[in-house]
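Just one protein chain is left out here, and the rest sit where they should.
Coming up: chain A.
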Amino acid sequence: MPSTEAPTAPPAAPPARPTPRRRRRGPGAAPYVLIVPALAVLLAGLGYPLFWQAVTSLQEFGLAQQFGQPPTFVGLDNYARIFSDERLWAVVVRSILFCLVNAFATVGIGVLLALLMKAVHPAIRIVLQIGLLLAWAMPMVAAVTVWKWLFDWRTGVINWVLVQMGFDRYEGHTWLAQPLSFFFVATVIIVWMSVPFVALSVYAALTQVSDEVLEAARIDGAGPTRIFWHITLPLVRPVLSIVLLLQIIWDLRVFAQIRLLQDAGAPVSETNLLGNFIFELGIGRQDFAGAAAVSIFVLALTVLISWPYVRNLLKEDA
């Protein structure tokens, strides 16, 4: 659209590209002054650590460096060392599996609860929403603590209920001692904490589906299942995909819940996820170069997965 060729374009070409709304004095320095504080804190809190991490991941950072020797540049050695370690791959596979199971379970249950909210009487819907909001509002550390109490091997109410139901082998069952049941407990906690956000977001989207459309489909003879798959689902799909994406991003970074559950004496090396692995490498073993390399890998993975979400948000930024 070079403006010199304007005459050839027959339709009343508006003279200029849509001009920015505020133009009268030109922006001048004002916007830059306004973003300086935010920019400064972002650079200090995230930018510099990111830079340090990228540099460190390319350096030898052993004991000698701890005592003040200048680090030496070793190229991709740290990455080679870390990625040839099969423990890392075990953690990566475990993290991805855990993330996918949690994300899909959360979104699946969330959608079902959203549909349930749509189907029931408004008074009952409010009861359900309050139940969900209470869970959502719980601070994470308090929530994990309560769940540890619920799953307590000796006097926990979950073992008690299972025994009452006739499963006698749950008498004194220690949930957190074996990796598989450890991750089951972690999944229960994370799904419990995350479903409310999904359910309420999807419910909000469902209320946007117009009744006329549904009525029309019904008159045309579509059954509830067909209406769901062919009308409701496509209409809430944008929300669903965003929510699923966020859930995947969030579940990939699960660290604290695992860390807190490990306190109860779980086998640490078999229950570590990526964040825990980095923590152990960096804080535990002071292998900062290795920890930096794994961190860069995690960040790259996150940016990759986040891209569709960010692009979607940008669309909103007219």
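Note that in this section a contact is a pair of C-beta atoms (placed from the backbone, for glycine too) under 8 Å apart; a residue touches a chain by one contact, two chains touch by 3 or more; residues count from 1.
The rule is short, and it goes like this: contacts and distances are computed from a predicted model.
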Choices "Heme exporter protein C", "Dihydroorotase", "Lactate utilization protein" or "Carbohydrate ABC transporter permease" - which one is the UniProt name of the chain not shown: "Carbohydrate ABC transporter permease"
Hidden partner chain, touching residue among A:58, A:82 or A:132: A:132
Where the unshown chain meets chain A, residue by residue: 20-22, 27, 30-32, 34-35, 37-39, 41-42, 44-46, 48-50, 52-53, 56, 113, 116-117, 119-121, 124-125, 127-128, 130-143, 145-150, 152, 155, 157, 160, 192, 195-197, 200-201, 204-205, 208, 218-219, 221-224, 226-227, 238-239, 241-243, 246, 249, 252-253, 255-256, 259-260, 263-264, 274-275, 278-279, 281-283, 288, 291-292, 295-296, 298-299, 302-303, 306, 309-310, 312-317
